[in-house]
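The complex is shown incomplete by one protein chain, all other protein chains being positioned as in the whole.
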């Protein structure tokens, strides 16, 4: 009897949060007897300013097959387009040399279009993780366009499955795996890990006081299509947290047009508020972040962590603005606009409410293994036609 | 009362056939009091090997605002990906400097993705001409992905309208204009132009005999995802035409992975068949081409001209292979696979049948003006969300 | 009698300091009846982080024909190489569309190689301003390589003239014009302009005390080939200035591999020394900078301003490290290594010495007009052969 040939699976990681989402799947691919992992690290995942994700990746024991620097300076929209164009140029060469059997692209960041175009144009079966969701901004266009380029869709939820089908993909090409970011959350819950001091482990800047028993977490990204608003938005949240006057861990946003406005807003706030109770971090290992989140009183901002992991963990969330609009959400999420009073009152409501019951909307914490299984067993093709 | 500001409309043309399709719209844009045309010519539309479309464009009196050379040599799939990546890099700079109010991209050639990504990433409203159709090969992925990036859809047919809506676009963002390539066809019918001798006007190579009263036309492109088959396919058609033994005008294919196989097949045939009745052309003004088509007995190959213009003109068509699969077609089209006997017998059937009744499936020949009107009057936005 | 045709002169500016150097020549080109200026602004001259030189350029009334964003993020050596590669890709398109009769590249920053390669490869006569000098680091390789690509050399000094000849260029192709940066210095000396308050005019960060009668100026760039040393070097200088305990205006470095280390060093210093007497600026109009320099007691750092303008103005200079090594220098320059005590003692020596006699080593302040004359009257060719 002939054994099936090993499939070479090339996963392209372009940003710190994408790594968190895919980590458990990487482990499962590495352990799967029918799969060989080819890991490519590119874009902001290589940059100091965005937390040098590649160092965590290497520390976690993954071998990086190729690094691709392709981020254009400017943090404006022209730079986003060019970063993507350069990514295509370089990833085409990487794929030419690695000759993968399938390429995996994760979610919907603007630069992931480079992975999708290079692979699909080279007739390499393209696997899209986390398609079928709905958000605002350029991510919305990117996500659905990648669905139309992709050949195999590994989605996080029933809701996403239905949307991908409506987009004209065949049922046979869509598999619900759950979101792999919940795999780390499950591990954090299951392992009874001792507390750690984030300030001494990760440095960061701001206050050196931190109350491990009573604190909130903020994670707020700039919203691409509201470029000029980025600074104003971050200032509103900063003022709300200042007025809250509670121990706070604030995480730096990742690379996006507008993040310069965000960064400046944060820097100006720090200069003018040297005694605030906020401590700022640039980066953190995902599992450490989730351990902190699990012990926090509330998550504030516009990160997808508020929608996915927090729902699974039962953490109260104040979701600000349009960035997560349209996504399936649990009972734990309270939505507000960019308004200082509304944000503050929502935080107080959530602090008063306390923990919520966990929900499995985005999976059960076992997505990584399901993704590896799908990569090993689903047909890998590259020629498709719309279903209607 | 304040007058509406002039809208700057940047149209990007990347290939000879795209120019034919959009020409009447360019004229209508130039004549519209609310519109200013910014014409960008790129990719194979600049290259000698593919007929130097830019020379025709300039001869027709259009001002070219920028030329962008971005075709990678190789005619393989890696080169297609890189051509697209380079196109994004350069078009981003062009858009940065021209600052258009909207960017227009035409149809579904692989490199048009560059226009779509650059414009949508830069928050410039993206207008897509001829979305919503169905074909085989990479065009199919490209077309629907561009629909998901585009903000305004100017489609050719009712069928295409329905498909774009199903893809999650709002009804308000889709306008049926008809296909602008029919505008030239209508003009050719309406103007009673004298015959001309294509060999003396356009040169070309092959036989110097041409029977203007009894000839067929061939237009056959390589099919991207059947790369290695390109040479074999062209040889089958060449042998069928050789056996037909009738005066034949054969048009060189445009740039695509595989066209090297096609070119080689044609060159080898010519060396081995110096006395065949085929004359080969690299390029021709669209209206001259349609005048010839109107007088021809049959169109053979896999060009969309067989589906669109020929249906409007009532010309018998033998459509070979998968390239036009899934497109709405008229009674004039007979489909066959790549098989020499089948092709020959289909041609004989069509020669026997003679002209068909004209059909308006892809428009009525007035698309150009409708496109200009839509560009002047439709809302131009760049932030959208899927409708389901 | 036939009049000579107008020559289209394309000047490519890639950084803030390059603009200062070339400004008077741009004015002279604009005023010359035989010349037409085509101004291209690229690279860090477009970026917020490096002082948005393009805004000053537009405020000075120059029309920008094209903007090219090509800086790769990373501030490492790979990013420098890629910035240059991308610059070639894009400048080739710009030159294709502008069709200049000559292209002017300024000095020796790494990304100017892009201008030199694109122009020389396209057979456009290449004019190099400020070749023939000697420094350390990658600039040294870049400068002489550009000399070998350039067709016309407009040099700053007799010393530079001799070196370009030794490099195998013909005497007919080298013209001593003086350095155009001195033109602004001459203007500052000649116009008796009132004092201005730099803090209120330019903002910046740091102390709000400034003693206009007794202050020093610091301008220290990272040195490319000593990448890992960048942070250490800046810290040594910061500590020396701290110990000096005198009013100080410190100017942020421009884009170079290593500037991240420099920036971090400055930020850390500011956090730890909130009461220091240093005020930091990101950018300043060149003439304002020179007015301040003229009133300062000493210039400290490794900028070429210490070698050129300061010698012309007679300002005492403490030149640190290898960056300016090998350049002709006046009596006003005291050289020291990166050693806190040496730096401090050199500054004290210069403060004690006071102003020096002005020297004309790098020109007499009339370079701009000479450059325009050379561009109008020198033969423009692109085919050359080494002279030995």
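First chain written, first letter: the chains are A, B and C, and each begins at residue 1.
Convention: a residue touches a chain if its C-beta (ideal position, glycine included) is under 8 Å from a C-beta of that chain, and two chains touch if they have at least 3 such contacts.
Treat the numbers as computed from the prediction; the structure is a model and nothing was measured.
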item	value
Option touching the unshown chain, where C:65, C:89, C:188 or C:369 are the choices	C:89
Which residue of C:26, C:117 or C:347 touches the chain not shown here	C:117
Identified contact with the non-displayed chain, of C:64, C:98, C:167 or C:351	C:167
Candidate in contact with the missing chain, chosen from A:96, A:187 or A:383	A:96
Residue, one of A:86, A:126 or A:236, that touches the chain absent here	A:86
Option touching the unshown chain, where A:66, A:119, A:230 or A:320 are the choices	A:66
Positions on subunit C contacted by the hidden chain, ascending	77-78, 80-82, 84-93, 95-96, 110, 113-114, 117-118, 120-123, 134, 136-138, 140-141, 144-149, 163, 166-168, 224-225, 227, 325-326, 382-386, 388
Contacts of subunit A with the absent chain, listed as residue ranges	66-69, 86, 89-90, 92-94, 96-97
Touch residues of subunit B, complete complex, unshown partner	46-49, 69-74, 76, 78-79, 82, 86, 205, 260, 271
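The criterion applied here is as follows: only the chains that are shown with their structure count from here on.
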item	value
Interface residue identity across copies subunit A, subunit B - same or different by half	same
Inter-chain centre distance, subunit A versus subunit B - centres from mean C-alpha coordinates, in Å	40
Multi-chain contact residues (two or more partners), subunit C	69, 86
